[in-house]
Structures are given as structure tokens and as C-alpha cells.
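What you see is the complex with one protein chain gone and the rest in place.
The chains carry the letters A, B and C, assigned in the order they are written, with residues numbered from 1 in each.
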Amino acid sequence: MHNLTLGDELSMVQDTVRKLVQDVIEPAALEHDEHRRFHAGAFEALAETGLFGAAVAEDDGGAGLGLLSLVVACEELGRACGSSGRLFATQAGTAALSLAGLASAAEVLESVLTGEKLCAFVGPEHGVCAEVDGSGAKLSGFARYVTGAAEAGVVVVAASLGDGPVLCVVEPAAAEIAPQDQGLGFRASGPASVTLDGAAAQILASGDEAHAAIARAALATDVGAAALAAGSAFASVDLGRRHAGERIAFGKPLARQQAVGHKLVEGMRRAEAARQLVYQAARVADGGGDAARLAALARLTAVDAAVHAADESIQVHGGFGYTVEYHVERHYRDAKTLEVLDGGACAARDVLASSLGSGA
Amino acid sequence: MHNLTLGDELSMVQDTVRKLVQDVIEPAALEHDEHRRFHAGAFEALAETGLFGAAVAEDDGGAGLGLLSLVVACEELGRACGSSGRLFATQAGTAALSLAGLASAAEVLESVLTGEKLCAFVGPEHGVCAEVDGSGAKLSGFARYVTGAAEAGVVVVAASLGDGPVLCVVEPAAAEIAPQDQGLGFRASGPASVTLDGAAAQILASGDEAHAAIARAALATDVGAAALAAGSAFASVDLGRRHAGERIAFGKPLARQQAVGHKLVEGMRRAEAARQLVYQAARVADGGGDAARLAALARLTAVDAAVHAADESIQVHGGFGYTVEYHVERHYRDAKTLEVLDGGACAARDVLASSLGSGA
Amino acid sequence: MTDTLAGTTPQFVDFQLSETLTAFQAGCREFAESELAPHAAAWERNHEFPEEAIQKAARLGYLRITTPVEYGGTALGNLASCIMLEELNAACPAAGVTISVHNSLCCSLLANWGTEEQKRTYFPKLVSGEWLGAYCLSEAGSGSDAAALVCRARDDGDAWVLDGPKLWITTGSEAGLFLVFARTGEDRVKGISAFLVERGDPGVGIGKKERKLGLTASPTVEILLENVRIPKDRLLGEVGRGFNVALDTLDGGRLGIASQALGIARAAHDLIRDHLRTQVDAKGRSTAHQSAQWELADLAADIDACRLLTWRAAVLRDSKLPCGAKASMAKLKCSQLANRAARAAVSILGESGLAGPAEKLMRDARITEIYEGATDIQRLVIAREVLGG
Partner (left out) sequence: MTDTLAGTTPQFVDFQLSETLTAFQAGCREFAESELAPHAAAWERNHEFPEEAIQKAARLGYLRITTPVEYGGTALGNLASCIMLEELNAACPAAGVTISVHNSLCCSLLANWGTEEQKRTYFPKLVSGEWLGAYCLSEAGSGSDAAALVCRARDDGDAWVLDGPKLWITTGSEAGLFLVFARTGEDRVKGISAFLVERGDPGVGIGKKERKLGLTASPTVEILLENVRIPKDRLLGEVGRGFNVALDTLDGGRLGIASQALGIARAAHDLIRDHLRTQVDAKGRSTAHQSAQWELADLAADIDACRLLTWRAAVLRDSKLPCGAKASMAKLKCSQLANRAARAAVSILGESGLAGPAEKLMRDARITEIYEGATDIQRLVIAREVLGG
């Protein structure tokens, strides 16, 4: 039904990702997650599709398909593998869109769009501080559970320099990167802590330009996360529905228990609400509007939906749901992780509360 | 922000309703509700705008603006006065759209579109039975809390005749109509019970034609209810925000309590999700797609949002919220009433559960 | 029923009420079912204060339950009070709150802070129900933030002169005695004193009556105090201790509303249960929707849990142990539950729930999360205790 509103190009994006998911990503998702092993194959395959540039303007070397393309791709990835999805959202969304349009970032951007380098992004919520150092800067700060950092070829950092923001790029070797392989979710995404102890950095943007770049990153991060979570929520509902249709208890399929049906409906309801919000956020942004508020609402809605749908799907699965083979426990962990990353849901609510009145 | 996606005609609908709300409906909403008095002025003023035909095709004597026009109008009405909104949604949505396109209903339809007659609608959930009686039918059954029935000039009934559906029209005099003036919500909408004890009726449609007419009514009912509820949810958030901005407690505005801000954000989040769902449902329907599932999801989401937002807004208002002058208690009652009417949320979930798999 | 239960023999052993309390509970329920339940809807519809029923309650001793024996009370204590209030409120929350305010806000303060003369003067009228008590703390500008009150009490030599309106006074239009908190100094907290004001004192008037979502048979009014001149001996407690007097009511008041909420929740649960019991097939098996049965099960569990929370706090209070956070837990959880249960009753009863007892429960329940400390205030109390701050 949703395809009614997707044009040819976005449908192609969807088809491309679906095929990749089917052939490369989904079959290996469980194994990489269970062994907390970076899913390099997924990243490489995604790089080959060229989709890291889908949302970037043509002038900046991208395909110019807007945030909607990020939404379409992330929803598909979120259905199958949160780790690959989170890597994609960071590379094609957060990193690519923050860098796009910055004259001094052209080289880094190209390595991001081609996938030559995996880009980790340290957001402003980590409070990294910059000091001017010659023509560059020195960065100090600490960030936990940074997606892809364990495997990064380049690290982009949103830092503050005095009162203002700066966007910097750091070589991984200049930072102390410690893989966090005991974490809750996105276990195949190479999460790591990043310690910056006077690390040498190149300043890509400062002042208004940095402010805008960081805002683009934040928007893309929220939209990507919301789409991943919406996809995850739909996947949890689908897994639950399939199990409930097959599993017989008390002489009939589980699905015919009203309580089971209602659980699945509630998951679907929330997933659909999240999807509509994230599509609207992307449409508004692509139309030139300010979509920050809608994107934040979409993310909150989608992450709640994903945690809820996975939780209920586990319950529908019974004991099976507690085991890794049925995938829903992975959705449960990844969804909850998405709630915490990038500053977390509480901070997002604070921001929305302070701007109450600008919306509606 | 939303107006970005409204065309000129829908913006005109919105402006018309807004003006009417401001001049006629809102100033009198509290009083009519409190005294459980039918809000005749609102109905007449709405009739004069010609908007009862907004969603009806031009061939059928309407303005051809589609369900989106119903959504736009109902959201505005829902912000101000649930009773007027519910009357409008029944007249311009449920009744008008069920009748539109039925050759034998042309006369009734005209009286509905002009507002010459207020039309009450007894939906299929009441299980009214029809028997053929000469060229017409006799109807037997009982329906509670039918919107507008106490003031109806005509009653349309979705009944069953043997195995199949029929759509009938009954003169109010042929039914036993008892005003229900002690009910929870929509107190100014003339709710009444309708007893049909072999009441003489004209059959407007039967078989597939009736099935389609009743499906149109159901879709319009859900879309209208969802839009009313979304509007109500936004209104509750707005009322709470205004109060929290003005009310000082412990030396600062209530709005600066994090818990208060988060309550309002959560209300806004749910309201926005509901709005996006109902707009999408209307867009899909207006594009010729099957929107029943989306409309049902939208209604569930919107009604939950409205009940929740009113509940939290009452809490933000403290003791003030428990009194009628602050309006939120009325939103609380009306929203909950909307959850129960037209078959109720539980039945909607049953239908969605039985069709799981057709969506997503 | 005249023996003092509190602090002597155990009231609650191995999760069973003592025999005395079990019998007391049965008596309360009988009164509620025969004298309140049949009339509650009509009182509500007509916005009619249930005066006669309150007088009957007085004759059964329900208006003297927190009053010491030496002043004509039964001093049954907090657990008995909670038991009684659950029963009364399950039938009629308007009567319930009237009695709760009378006992836990008015009589218990007089007992704890009054002079011997004040007690001898007022208790005879209060325990007999001749006078009902009202509690005048809130003002237009001070709700949760009670210390923000501005009503003035001026020392005029041989008298105090009180001036300034009080808002949201439960039973205000029906009461004979008002506990009034007024400002005797500038200090936000230490500038507040408490006074005993009689209905007949010149300058006392009834202002605006609130038009409310529910509890319409319990009048909530503005009390106008216009240069009300009262003798010096009407001061309750010491000058500047008014806020302490007010704080002294918190736990008892919260337990009263927790019990009210519990009664409402139970009534909603029973409505749902009775509705579902009618849904059986020819073999007597339930055909009730699973979703409705599950909701009923959840409510049953929560009602039991909330009752245990409430009774625990009451027993602690009867034992003179600190129970502030525990009373807040009871108020917090019971009031939320009452609202959830009443809304569930409306949903499950469907269109027949829109005009009948379910919708009244939903409207009545809503106030329990607001008065006697709104939900967030209860959370604040609990969080402070847990964090040790």
C-alpha cells in the first residue's frame, strides 16, 4: 500500500535494499550478532550499491533522492538487521549529510559516499571540546558506544569551541578507541568508546556553517533511527504473526486467541503510526521545511513501537522468543539500544518541551 | 507546517470551519454541554457553509473534495466542540458518503447535504434486522446513544436482511427515540436510543450495493472520529500548555517542571501520530485505495491520544482541570465516548486481528 | 466498637484482618449498600448533598472514628478508617469524601493541636454530626504549593481578623466548622497560622460553587472571609505553626483518598465482573472476550496490591511509626488504579457504559489523582525518601 506514494527512484532503492537484505544481510544477521562480530560483509555490500549517497544532493556527489530514500532503505534494513541498518544510517545519513555542502569536507565526503572509509560520528551530546591548534584543532572528550567506531576509517566529531560549534574530522589513530563488545544491542555494528585526549583534528566547519551541519546530522540521525525502528517493529509483528499462525496451543493456532491477536494489532498500530510520522518528517524536510520536531516525534514513536512490538512478540513466541533463533530477542535489544543512543529519549523530550508552542 | 500539504480548496475548508468555530461554536460549547442542550446553532451554521457536501463527489451534488476535507473540518471542530464535530462527522461523513451514489437515495441525500434534515445513522454494529414488507421493509432492533437521534429529521439504518446487508431509511416518527441526556460525552449532540419495533422503512440499497454503502459509511465514520479525536488531543495539549505557562507554583511556571513538559510532549507526540495516520488514510482513500485498515488504526491511535492528552492535561491543570470552565474535562468525556461508539475499540481490534497479514 | 484498636493488639496477622475489624468492615458494607448505593446516582444527577445519609453515618459512629475516646470518639484508628472509607466510597464517593475530610482533616487536627477547651467546645458537635468539618487551605494561587497562600489574619488586640477567600473547599457550604490557614507573617512557611472559624462568624460567606466533572453531590465551594473577627482563643496551635498543622494532615488525608480510590476501583471491578458473568453460553461457560477477562484479572491483582499498600501505611500510622512515603505510595497507586479501572469499565460495558454507573465512576475517579496532593507530589515525597535527600 505504501508504494502508492513511492516514485520510481525510491522503489528502486527499496528493491535494491530488499535484495541485499535477502541475499547478504539477513542470512548472516543472527550469527554476527550472537558472536558480536562486525558485519563487514553487510557494510561492503551496502557500499557497492552506491546508496551511501542516496540522500545527498547531486551537486555534492550524491543521488539527490532526499531523506525519503534514507527512510526507505532504513526501514528495510531495520526489518532484518539492526546492526547493518545502524551502520547504514550513520554513513548515509548522519555522516554524509553533515559533510555534504562543506567545501573543506569534499575529500572526506567522497570516502564516505563510496564506502572507502567507514565513518563513525561523535554527536554533540557527548560534549567534546575543541581547542584551536595551528590550522587545526585538538579535541578532548569521551563518547560511549559509538556505532562503527571499532572499525572506523574516519571519525567525524561535533564539538564545541568556546561558545560555538565546530565540526571536525579525526583519524582513528589519533583517538583511543576501545571496542565495547559486551553491550546490549547493535552487536555487529562495531560499537566502541572513543576517548579524545587532545587528539589532532581538522576543522571542517565552524560557526553558522557548523551549526547547520550538525543540525543536518541530527535530523538525519533521528530520521534514520525512526525508520530503522519502524522497520524493526513491523518485523517483530510479522515474526509474531507467523509464529502465532503456526503454533498450536489448546487445540487451535495461537493467533486465534483474542489476546494474541490484539497484541499483534497493537504492535502494527504503533509501527504504522511511526512509519507515517517518519515519512512525513522526511517529506517536510525534502520540501525545504523544518522537520526537526517531526523527526524527533517520529523517533520517539518508532523506538517505543519497536521495543513494545519486540516485547510482545517475544511474549507471543513464549519460550521460543527467549532464544536467539527466533530473532525477536535481537529486535528487543536493538530497539532498546536505539532509545538510549544519540542522547536518549529523555533529552529529546526536554528539547521538544522547551520548544512547545512552535509546533502543531 | 501541515498547511504545506493542503491545497487551496482544503485551506478554504479549514478557514471556513475555523471562523465558524471562533464565532459560533466555541463560545457556546461549554454552555450547551453543561446543560446537555442540543447545539442547534452549530448545526445550522455548519449547514449554511455547505460543508456537509464537501467530501461528496460533484456528480452526487457535493464539492468533491474527498475525505481529506472531512479530516480538515473534523480536526478543527474536534479542537473546540466534540458535540458539533460528531454531528458534522455523522452528517457530512457517515450519512452523506453512505448515501452518495445510490440512485434511490437522491432525495434523502439532498436533504442531508443541505442540512434540511439532520441525519442519524444506526450502524451495522447494532444488529438491526430487516424483513421485506411490500416494496419496503420493517426494521427491528435497538441502538444506544445514537448521535443526533433526539433531533433527527431522518434516520439511516444499516441492517441485515437474511444473510445480506441492506441500507434503509426510516422516518423518526416510525421509531421510538428516547433522548439519553445523562450520558458521558457529546452531550450537546442530541444522543438518543433508537428502538425499532417493526418500523416501516424504505430500502435504499441491498446486496453488493448495500455492502459498499455501509463500507463507505464505516470508513467515513472512522476517519471522522479519528480527525475529531486528533483535534481534541491537540486542544488538550494546547490548553495544558497555556495553563502551565501561566500558572506559578514553587516560584516558577508549571511548564518548567520537567514532568509537566514531558506530559505535554507525550500528548503532542500521540496527537501528531494520530494526525499523520488519519491524513494518510484519507489520502489513500481519495487515491482510490483501500483505507479501511489505516482508518481503523488512525481511529484507535487518535482516540487513545485524545483520552490520554485530556487526562494529562487535567493533571497539569490540577484542581482547575476538574472544573468545567477549563474545557479539558469535556475533552476527556468526549474522547472516551468516541472510544465506545460505533462498535468500540475492542471490536475494531478484532477486525484488524482477523485481517492481519493483509496490511504492512 | 468503642475500644481503641490502634497500638494495642495486632490488627493484621498473617494477611488476615482481626475479627473486630472484619465485623466492622461488614457493618460498613451493609450501610453503604443499603443507605448510599441506591441513592448515589440521584444525588449526583441533582447535585444534592446527601445530608440525611451523612447523619445516619454519624449515628453509626463513622464521624468519630479518628476522635479520641475521651471526647466522644471511637478512636478506631487508621486501618479501621481505611476499611470504612473503601466501603463507603465503593457506593458513593461524594459521601465518602465528606466523611474523610471531616475525620482526617478536621477532627484529627483538633485532636492533635486543639486546646482542652477547644476540644470540649467542638468535639460534641463534630462527633454527633451536628457540625461537619471543612478544611480551608487552598486558594486561587496556591494548590500543590500550599505555602503560597495569601489569606491574611491580622492581630487586632483581643481578636484575630481574617481576610481573603479560600478556594476548593470540600463540604464548604454544609460545614459548621472551618479550619482556616492564614498568613500572620511574611515568612513563606513560618508566617502561616491555623484558626477555627465557625459558619456563623460574621463575615463568613459561601462564594462560587465549582461546576465539576464529577463528585457533584459533594459541594466544592469558595469560602469568603471578609474581615472575619474571631476571639483570640480560636487560634489552633501556635502562631506561625500553621504549616506544621497542615502537614500533620497529610498522611491521614492521603490514606483517606487512597481508600476512596480503592473503593472506586473495586466498584469498577465489580461492574465489569458482573457484566462478564452475564456472558455465558448454554453450558455455562464464559463467552466473555479474552481482552475483557484479562483486564478484569489485571484489575483484581492491582486492587489487592493497592489495598495491601494502603493498609500497611495505615497500620504503621496506627503504630505511630513514620509512614509518609508509604502513605504516598498508597495514594499514588490507588488513585491511578481508580482511574484506570473506571475507564476500563466504560470501555468494557460499551454503549451501556456511557450512561450508567460506569461513566459516573470515571468522572468521580478523576479527582483522586488531584486532591490531597497530586500524583506528582506523591512521587516527589517517595523519591525524596528513596534518595535520602
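In this text, a contact is a pair of C-beta atoms (placed from the backbone, for glycine too) under 8 Å apart; a residue touches a chain by one contact, two chains touch by 3 or more.
In this text the structure is predicted, and so the values were computed from the model without any measurement.
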**OP:** Would you mind listing the shown chains in contact with the chain that isn't displayed?
**Re:** A, B, C
**OP:** Taking the full complex into account, find the residue in C:R183, C:R254 or C:K326 that is in contact with the omitted chain.
**Re:** C:K326
Original post:
Per the definition of touch given earlier, which of C:A42, C:V150, C:L247 or C:A305 contacts the omitted chain?
Top reply: C:A305
Original post:
Can you list where subunit C touches the absent chain?
Top reply: 10-15, 273, 276-277, 284-286, 288, 293-294, 296-298, 300-302, 304-306, 308-309, 311-312, 315-316, 319, 325-326, 328-329, 332-333, 376, 378-383, 385-389
Original post:
If you put the missing chain back, which residues of subunit B would it touch?
Top reply: 257-259, 262
Subject >> In subunit A, positions touching the absent partner >> reply: 34, 144-145, 180, 182-185, 248-250, 257, 259-260, 307, 311, 314-315, 318-319, 321-325, 329, 332-333, 336-337, 339-341, 344-346, 349
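Throughout what follows, only the chains that are shown with their structure count from here on.
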**OP:** Report the most central chain, judged by the distance from each chain's C-alpha mean to the global C-alpha mean.
**Re:** B
**OP:** For subunit B, jot down the residues that touch at least 2 other chains.
**Re:** 349
**OP:** Specify, in ascending order, the residues of subunit C that touch 2 or more different other chains.
**Re:** 289, 291
